[in-house]
Structures are given as C-alpha cells and as structure tokens.
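With one protein chain withheld, the remaining protein chains of the complex are depicted in position.
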C-alpha cells in the first residue's frame, strides 16, 4: 500500500520520446548493453537517504522549507516517523529503479539519549529495512555512521581531544558495521567531516593523526573479524564543516593509508563536489585513485563553480560526467562501488515531484556519460594517441633508466657523449579535447 | 671595487630609530639572542638570484620594465653579463648581511647550445662564485636546476613522455648537484614546475609517477655516492605553470615519498605562496611537514589573497610570519634549512634601491615574527592549553585504545556498560587567537 | 539584578597589564584622544544580537552546540525567552562598554503566525528595549528586518516572483523602520540575502531589478515621511545564501543606486567577510565607497582566507584592521555609521566567557588599528608620497585634458609635435608597505 506521498506512482519507464512534464528516462535503459555489460551493472546507481528524506531545506541563513509528513512538526512519534520515512524512501527507490540505496545511522533511526538507545533504535530499523529489501530486491550500496552532526563530535570523532568521544565514535561505528553487514551492504564508508581542525592554535596534529590511524585500523580489523566482504571506503573532503579536514583529497588519503599500513585495505569514495572544493577536477581525483590503486566508488553530484561551499547539486553536465566515467572505465569499472547520488534539491524545489525529476535527470545524465565514455574507449582514438606519445619509453635504454639500472652519472655521460638535445613535440591538447566532443 | 649599481653602498646597519628613507634594520639584529641562539642562526636568511637579478619585470600582459646593465639589451657578452650580475648580487647580499644565497643553474650561467656547453658555463661561474664566497664569507643555502623554462621541458622534465628529456634533465641535475656540493651548499632543492599535466586526455599518470619516483631515487643515490652532506628538498606547489603539479602540497609529497621509499631521505621546502595557492595556510604546511617528519626549509614570501596566481611578494604581515615561525620553533627550528626570500619586486618598483628596501623590510618582518614566536613559546600559554586539552589521553584506558590493545568490540562493550556519553568542552579559539595578539 | 549568565560580571576595565585569563582591555581606552577625538567616538562600537544570542552553533553538517537558557529547549514561553535574551544581551553590552547595539526584528521578538502578530510582538519588545536603553544609556546603531530566514522569502523578498511576498516584506520593513525610529536608531540597514537568483533559468533579471529599485525607493520615501534622521544603508554581499546576490559589492550597489536615482539617499554598510567573498580586500571596498561618496558604516569581522563561505569570525589581524581604518579616517571617519561586530564564536566556543573574550579581543584589535591608522595619517608619509606621485596633473595642460578642454585630436597633435615619450617611474610599493609596518 502506497503512502501517497508521490501520488499515484509506479516504476518510471524508459521512453526517449517522453514530454517535458512526463516522468520518464530518455537515456537510462538498465538492460541496454554497453561494452558487454548491462547499463545497470555498470552504473550501479544508489540513492541516498539524507538529502532527500532528512534534510529540511535549511541553509546557514534560513530554516526549513520542505514540508514532509515524517518531520517532527508533523509526526510526533520518532519511530513512526522513521518508518514512514522508510516507506516513502523505498517507494522512491522503487519508482526510480535504482538497485541500491545508502544511509547514515542517524538518517534512518531516531536519535536516542544514550549509546544503548541509539543501538536499539538502529536494530529496530535495520529489521524494518531488511524486510523491505527482501520484498523489493533493493540492496544497500553502503552504510555509514554519522559522526559529525551531534554536538559531542564538534571537536572531532576519532580525532577528538577527549578519549570518551573517540570511544563513543568507535562503538557507534561497530554498530553501523554490524547493521551494514546484516543488510548485505556492498561497502562500508567513513567520512570524517569533523576529523580536522578549526585552528592549529588548539590542535596537536601528530597526536590526532595517531588517533585517526588507530581508529581506521580497528575498523579494518573488525571487518575481517566479522567477515564483512565489502570494501572499506574513505571519502575525502578538504574542508566544510571543518576549516581543514585530514582526508583532504585522494592523494592526501593515500599518504595517510600508507603511513598506517592500510593502502591495501581501504579505498576511496570520491565525490565530485569535494574534488571541486579541493581545487581538483572530478576526473583528476578518479584518475589519481586509479593510478594509486585505491579507487572504490563515487558520490555523484556537482558543485556550483562559483560557490565556495558544498552545494551537492544533481549532476547535469554531460561532458564532465563523461570524463569521469571515462576514467572509471579505464580503471576497469566499479567492483563493489557504484554511483551514489549524494545530491540534494535546491531548497526552493518544494514538491515531491521535484525529488523524482531531479533523480531521473541525474540518472539520464550518467547514462549519457557512460555511453559516451564507452564509445570513446571502444574507438580508442585517445588511448592510442597516449600510447604513441610515450612510446619512446619502450626502447631498451629508457627501460633501463626507469628500472633502476642507470645512475645520474651514467645518464649524464650518455647525454654528453651523444649530445642529446631533444626537440619538443606537440601535445595536441585542443585536438584531444575536441575528440571528446565527438561523443558527448 | 663596487659596480656602482646601488650607488655608494655599505653594510646596512641595525638602527631602530632610522627614518623612512634610511636603509636600516629596525628589528633584525643578527647578534641578538633569542631562545639562547643568535637571530642570524635562527633565521638563516638567504637571498635568491632569480627574482632580483634575472627577472626582467614582465608579466603575461607586458614585457620588461627593469633596466639592468647585465640584461641582454645592455650587455652583449653573456659570460661578462653573468659575471657582472654576480658582482652586483654579492654586493647586495653583503649589504643586507644575509648569510646565504640560492640559485638555479640558469640564473647564474649563460644558456648554452648543448648540455656540454651548459656544463662548461656552469663550471666557469661556479669557480667565480667560489672565489666570491671565500672573499665574503657568504654561503650557499641551496642550489637547484631550472628544469622548467627551456622549451625542451614544456611537457615535463622527469615526467616527460620523451625519455631523452628525462635523460637531459637527469644529466643537468647531476651537474647542479656537483656545483652545489663544490660550493658547500647546505641543501639541494627540486621544484617540479613542469612535473604534472595540462590535460588528463594526453597523460599517463601512473607511468609519470614511476618516472618521477625513479628520478628522485637517482638523486638520493647520487647524493650518497658523492657524500653530499646536505638535505634533498622537494618544493610543493599545486599548479602554475602546469595545470596540475604532482608535488601538490606537503601531504601529497609525503605520500609520493612514502610510495617510493624516500620518506627518510627527502624533506620539503615550503613556500608561503604555494601553500596559499593550494588552499592552505603557510603555518598549516609547516605544521603538517613537522608532524610527518619531513620539514626542511622555507621559501619566504607572500601571495596576494585576492589573486589566483603566484605573486611572490615580499612578506609583510607580522601575525602570519609569527604563526609560521611558531610552528618552526615548535618543530625545533631549522637544521640545514633556512629562510629563503623567494620574493620579487612588483614590476613597477624600478629602482635599485627598491631591491634593498624590499629585502630590508622582509628581513625585519621575519625578525619580528621570530621574536614574537619565541616569546609565545617561552611563556607557553598556548602549549599548556593544548596539553591540558588532550590530557584525558594520559589515562590507562585511552592509552590502551591508542596503542592497539582494544578492538571496536571492546570499546563498544565499555561504552555500553559505562553509559559513556561525553559532554563537549569549549575549544576557546577566540581566546587562543587573542593570546597570539599579545605578542605581535 | 543580574541574570547570572556571565556569573559575577561588571564593566570590563582598561588594564594594559592584565593577564591572559583576565577580562580586560589592553588597548581600547574609550576616553583616549586620537586625532582630537575620543576613541569611543571614532570607533562607535556596536554589538549584534544575532550571532551571540540567537545562533545556536549549528552549521550545514551539525546542529546546536550552545546551551543558552533562552533557547526553545530550555524556555517554553517565547516572549519570556525574548526578554531573558534581552536581559543577558544588555548585560553583555554594558560589560563591554560598547555604546551601540544592532538587531534584526527576528532576533528580538518571537516569530508570530501572521504579520499582525509579528508586529505586536515587535512592539512589545521595542518597549522593553526602550526601557533598557533609558536605564543604561546604550543606543541603537541600526535596526533591520530579517527578510531571509523564513521560508516565505526563499525566492526573494523584494525580488520575489510572488507580489504577495513583496508586500509582506514591504510591510515588515515599515514596522522595522518604525521600531528603529522609536529607539532612536542612527541608521537603518537592508541586507538582501535572498535578493538574487539560484539559476538564471527561472529568473527574470530585469523585472527583479525593477522590483528592487521600487522597494528601495519606498524605503527612502518612508524615511522622509516619518522624519527618520538616520542613514539608509545597503549591505553588499556577492552570494550565500543565494548563488548570486544583486548587491554584489560596493561598485555594483553604486550602479544600482544610480540607476534608480538613489545615489544621494543611500549609503553602504561594508562587511569584511563579504568583501573577501567578493574577491576584494576590506580596504578596497571602503576606499571605493568613499571615492563614490556612499561610505556609511562597517560590519567588522573576518573571513577565513581558505574558506569559501561566510565565516563571520572576530577580527584579529591588526595590519588588516589598520588598513581599513586608514581608509575610514581618510574619508573623514564615521558620520552616522560605526563599527558593528557582525562576528560569531566558533561553534566549539561553548562558554559564556567565550562571548566576552572574543568581543574584548576584537575591540582591542580595532583600537590598535585605529591608533596605527591615525598615526600614519598624522605623520603623512604615504599621503605625501601619493600627492607627489600625481603632481604632474597640477600643471595647466594636464588640467586642460582632464577638464574637457582637449580632444583626442588635440592631444595626438601635441604628442606628435613634442615627441612625448614618457619614462616610467618607480611605484615604490614595497617601501610603502613597509611604511605601514612602522605603525602596526
């Protein structure tokens, strides 16, 4: 029985000719084969709980704009509200045909007065979700713990100066890993929104690094203990809410993992908006993670290029999304990861149907990006150009330089003897950029 | 005999009461004792060759503004020009009383037609500088190779797709390390201005990382081979000239060093302007390097906070410089490193005396910053506050959590059993910030 | 009778030797004479209501951290809460010795269910504040209407597509002007946080400009109608909460005023943080407003230079504040305007005493800046240098060019005839920057 929140809703069809006010996919066709695989299995879409069902539409200068029946002003029993919210969420997931969803513990269960109450609430809801998963076939892409909203975490969770906060956070992560494992989650994510500092003047960087390193090692140990088969993912972000966050960007996270012996145990969940805030392109972060062997999953959204905060908008730029999937496909595509919409409506988009139009639009954009990227790879114009560009390194002497058989002195002697004086060759950037435009 | 470039110049005195048009230090007094050490030995000032003696005053929209007798339009013999430039440079170093200087090979020797000619020119000038060092007592803080200006490096030096460019770069670094060693340099620096990419579309990130890792390992091997006692330093920068540079910031460089087994062999030379361009504060980069054990030296300057390119201005903000030296002193001060002025005149500051006023001003700013930072540390208000803030971690159970004796399950059980529910405590940021203002 | 919120509090004294944990001014001495005027009369400090007494410590990723007895979770009667809040506020204003305060209507009165209820609530509180003003001698620097927090304003107030929102906003401004007038406010401020757009795709720029122009004209007409003697001030901001705000920066506001015939009726209230977000320095915005004849007042705070949102931190950089007051003093100082602390604690600064330490610190910083700026002006090194730099324009022919007596042809003929070929002269920027450092 439907909640009626979205009116008379059913699964949104694929219909390339649909009109502008019709809910239909014009590009996302789950069963279409792309590079030998179904689009659904490539993209592995997930819809997140927090932006669509928890966020009230507030911003730093204004309060709630959304009017949802499960919000506290309209539903006084928190557990009933949580269940109603779950009902509506699954109606939306089902209508969209997304195979996965994602959540923080705080999104799905009422906040309790204690750790014990939080845990009990979580378990109740996990059972509720389990039944829904069984009924719908929907799966959990990843779960995570919200270690940033409650005031106890204001100075950090794992990196808090107070060891009791570290303990509370660790205990909470255990319960969230248990919940994720029970629900068959494909991954477990950690985003350290409060792991960082507001001012160096009151902060001990080195100690906090040790705390964070130990915390993550415990997570990995517990994963193995319980036999959780999914990947552990860290989500980098440079700042906001914290002035400086330790998991700044992919390269910084790599250094952290390597320092704590975790580079083979943990991967990254890369968000477009976080890449932009860190001064990188989305494709840069993906390509870097792939090159370093730690690419895991993506949070798909977009950041306004003129705003300096996390705008979490729905993706709508086909060329940019194409460049992202191009790097993902070059890296072999997703394993346990997927495309999670960490995207929220603008706070003026009040209507339930805005939730649907925005996700449909975003899924279509991703489908277009995936197909364009796949054709680029299949035609191979750029990959061949890149291979040719580095082909000089295939010869013996360059190989010897790279493998460690030559010293600075050896090379200097050869340059001197052979009067090596290389002429530069065109990098053909504009040509390459226009090649991409053949596909988008 | 003086070149007369600066008119009738002699060593600039310390005179706190000097008038606004008098060349005098009002704060920098080399022999003053700060925390038990002479100011000169704390600050280890160096003056760079390139900005003051090589740069013609051009910018992307305009050409030469400076009129120097050693420039090509006024001096047709390149080697004579190089020697005249060195004469003037040493006159300035001496007048300023800076104990050190720094250079790229391309700053001091004429560009040749071949590697062999470059090497010969370099050796000629190194002998010339050696004699000047002997006469004046000036020392070399570090030398480096310019692997970015010549068109052969347009697509990278160590990371070039063409192995011949890698070879040319490697050979050149060997000659610069030899020169630095001969001149008794305290460090050798590498700045990879072209090590990065303009577009991912024509770039193989993983291969270029291997090239860069091998290159740096060769440098370290050669250092040990020749017994060079100084430190090898990498200078991070996020971009400019390249769209993305691999040595993005301190944390990225750390990851790179760790990946290539070099974290105990190489340190960083941190520039204020590069920190700003990377979205960090100067003190952040210093503190991060110290926490990671790779702090080496600083390039002192300042970047305009409203400009998105490398403005390389002289430092003139006492509070900012104080925060930087506070982190440096907390980390134990410089070992082989020092304070190098990687700062240039605005192109409208045409007069020779502008060179002197700018350096005198910058040295005074640093002296004020050092003294303020030292007093902060000696009074210890902030360090004590920080210790108290983390003091909970001194107890046994927190120690056990941090040392690896506790698992997530252990901790969850304890949180549950003891109903741990920590209350946040004020971080007192505004108080701490105002404490700093007691000293500046 | 004290509320006890701040403990046993009394007026904070001027005591330059006070220790780090003592609440005392080390630099702000209201009666000290600077350039012939009392410091208090120069600085005209105001403390704002919203950050210190209304904001709960939330940010986009976390909720309330502050625990205040007048917050809804501790005080269930909204009008009693409003009065308790006012009691505490006046205790703080009095302790600080700030002569002024500032508010939005929504800060001081409970939100009603209708315009009529809002108005009634406002009037009740205005009477309450009037009594407090009479008792303490405190004055209102300016009042303003909050036309951005309530969801009705989500798409703009004056620029809303719905004329009913325009009407509601206009009616509200009338009540706030009445309140400000009754309380003897020195100015009335408008900040158009929602006057702008989220996307051009749903926006009619030209129509919204007409709406905003008409709205402001009504405000000015009403000011004259009621005989309000204060200035009408617009506060520029480039964005946040809105993606693009129409009152982008001082130069944009000037164009808007001129377009609507208001350039002699309305001035600007300039905030440091808004200047930074617009890509300007604080002193740039002040100097621009002064040059255009529309300088009114300042919102004193500081924005984190590494964050892209409005951080509203307390000022603590003496050199920056000095440059700001230097421009203010050059422009003749404040008339009706003043120095309003639009600054908030970091959300980790939980304690009541943090409110006091932060304001004391900020007031001391301003006092230092004012004194340094005054000495700079009195000694006149820079003003003389600037005069000399432009002195060529004092001759007859340049005067004729500037006054409109010469055409392009006249000038071209003279340049040709006299072979005019000017040599550039040094701008001495570094010297000038170091002159400032003599004073800070």
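Assorted remarks:
Letters A, B and C mark the chains as written, and numbering starts fresh at 1 in each.
What we mean here is this: a contact is a pair of C-beta atoms (placed from the backbone, for glycine too) under 8 Å apart; a residue touches a chain by one contact, two chains touch by 3 or more.
These numbers were taken from a predicted model, which means no experiment stands behind them.
Of the candidate positions C:24, C:79 or C:291, contact with the unshown chain belongs to C:291. Note on the undisplayed chain: of the listed residues B:59, B:80, B:127 or B:405, the one touching it is B:59.
Contact with the omitted chain, checked across C:42, C:151, C:267 or C:344, is made by C:151. Only one residue from B:193, B:255 or B:333 touches the chain missing from this view: B:193. Against the chain not shown here, chain A presents residues 20, 26, 65, 276, 279-281, 305-306, 314, 316-319, 345-346, 348-351, 354, 357-358, 360-361, 364-365, 381, 424-431, 433-438, 440. Listed here are the chain C residues that touch the chain not shown: 114-116, 119, 151-152, 154-155, 161-168, 170-171, 173-175, 177, 198-207, 209-211, 214, 217-219, 221-222, 225, 238-239, 244, 248-249, 251-252, 254-256, 258-259, 278-281, 283-284, 287-288, 290-292, 323, 327, 382, 385-386, 389-390, 392-393, 395, 397-398, 401-404, 406-409, 411-412, 414-416, 419-425, 427-429, 432-433, 435-436.
The chain not displayed touches chain B at residues 57, 59-65, 148-151, 153-155, 193-194, 198-199, 239-241, 243-244, 277, 304, 306-310, 346-348.
Note that only the chains that are shown with their structure count from here on.
Rotation angle relating chain B to chain C: 180°, from a CA superposition, given to the nearest 5. Note: centroid distance chain B to chain C, computed from Cα atoms, is 39 Å. Averaged C-alpha coordinates put the centre of chain A at 36 Å from the centre of chain B. In chain A, 151, 154-155, 198-199, 239, 244 are the positions where the chain touches two or more neighbouring chains simultaneously.
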